[in-house]
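Pasting a structure below so you can have a look.
Excluded from the complex is one protein chain; the other protein chains are retained at their positions.
Let's look at chain A:
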Amino acid sequence: MVDVTTGGRPDQAASTAPAIELKGISKAFGPVQANKDIAIRVMPGTIHGIIGENGAGKSTLMSILYGFYKADAGEVFIHGRKTEIPDSQAAISAGIGMVFQHFKLVENFSVLENVILGAEDGPLLRPSLAKARGVLKQLAAEYELNVDPDALIQNLSVGHQQRVEILKSLYRQADILILDEPTGVLTPAEADHLFRILDNLRREGKTIILITHKLREIMEITDTVSVMRRGEMTATVKTAETDPAELAELMVGRKVLLRVDKTAATPGKNVLEVRDLRVKDDKGIVRLKGIDLDVHAGEIVGIAGVSGNGQSELLEVLGGYADGTGQITLNGQPLDLTGKHSDGQSRRARGIAHVPEDRQREGLIMNYFAWENAAFGYHRDPKYQSGLLMNHRAMIEDTERKIEKFDVRPPNAHLTAKNFSGGNQQKIVVAREIERDPDLLLVGQPTRGVDIGAIEFIHQQIVALRDQGKAVLLVSVELDEILSLSDRIVVMFDGEIMGYGPAETANQVGLGCLMAGLGGTDTEAMQGWTISDAASAEPVDPSKSLIEAVDEKLHEKEAREARKNG
């Protein structure tokens, strides 16, 4: 685990000017005040966390700092000097580096080429490349930032791509690094490695600003933390002097239950039975390699895994919009996997409800009104028809009832979906699916991009459905969510099930290993768990750290897929 140094560095703080100081930053987009009179001081050699819900103004603030937006008011001081940052070039020359949530890398360039892109020394590439190779080698040794300089980006794992982004900044001699939600795409092991890199950078005197919505990361790595809410900075505290509950309260503005309050499950009969399910996508890549899965009435089965390991395909087959082979039965009756009776309408008719992973692309029509969306997928229900036309009044009344019951805000059925916040959009989807009283609820990433307050509510609704004796299949890349919500956990890697067992005995490290297809002692320590033969049983090479082993395994998988793609 990372050695966490908290409490700032009094020796440095006293003697030097802050690495970054913002004074009175304000920015409005039309009537929306995205940032309001923001002030921060970040001391050199510290990690400063900025935490807040979606839309709290974190990204706007960082975009101002990186020269993407111009602040309406306020000043920026870098190392005590007042600095104007009109564009990203100015930010780079002021020593600011930014690692975006979505990487800005050229997929079919090598690591080296990406690093020098835009920072070439002359018209000929060779000298720049040679220089970069040397610098990269040195950086790798200093900060554990190991990446093969000649590998193509498209063949690298997400974790490695992120390292390239960090290297790009360091190559441009950034001494202030801003990372925007850096762990969203990483496995727990990769995230640990990232934190170790950040720790090394801090030790060398670099200043790091970490933007995140994950309380655990803030507690783990930062020295100081600022909380943003609705465009304002509500508090800046030393991490050592606070705790997650306090931070959550500062973020949301009221007390929040961080743990899901639920009783032990009382599983009933088997509702969903999946046997030897195989799926090949249109590129010919095998996405599911023979999945066996049971979900009983009255239990929540959580599927853990790094995104892109077959979980989405599993949901799509069950939800009726991808073809597969194998056997699936629901309440003992077989489900069609191809053909006319395998579409979403047939699935709904059989009592399968589905909260899809991507509510903006799949779950909702963003340009439809709330009342149109609240019937989406069930719009052929006779109760929404009157003769040849649709019964809009029935749909609107229905929606108003759901809005009230699920506390959707603003409570206006005549707003289009895109005018609701992420959390309230998700509430509309969850309300639509749960209110149909399904036998089986499929839930994908129920709280992705959802604010803490709504997370609490959505989790309660899912547990309540379980307590009514319904079966719930949950897919999430958030391990915390899997651990707190599930009764049983299944881990998937590369289209296969690596292991399954009760949630009580699972732990982060063991699940992290399984998510990378590794067996070994950490997984065996989880009592009551069945570890699949597919998980590499060979003990991890003692000369390598666990993280290196995980890395290697993920790298292998992505390289394999890249070869197939090419």
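In the analysis below, contacts are C-beta pairs under 8 Å (C-beta built on N, C-alpha and C of every residue); 3 or more make two chains touch, one makes a residue touch a chain; residues count from 1.
We adopt the following convention: contacts and distances are computed from a predicted model.
Student: Suppose you had to identify the omitted chain by its UniProt name; would it be "Helicase conserved C-terminal domain-containing protein", "Nucleoside ABC transporter membrane protein", "Cation:proton antiporter" or "Phosphate-specific transport system accessory protein PhoU"?
Tutor: "Nucleoside ABC transporter membrane protein"
Student: Out of A:385, A:505 or A:530, point to the residue that touches the absent chain in the complete complex.
Tutor: A:385
Student: Pick out which of A:39, A:258, A:286 or A:365 touches the chain that's been left out of the picture.
Tutor: A:365
Student: Among A:26, A:345 or A:508, exactly one should touch the missing chain; which is it?
Tutor: Answering carefully, the residue with contact to the hidden chain is A:345.
Student: Looking at A:231, A:377 or A:423, which residue reaches the missing chain?
Tutor: A:377
Student: Just checking the interface: what residues of chain A touch the absent partner chain?
Tutor: 28, 30-32, 319-321, 343-348, 354, 356, 358, 361-368, 372, 376-377, 379-380, 385, 388-390, 392, 419
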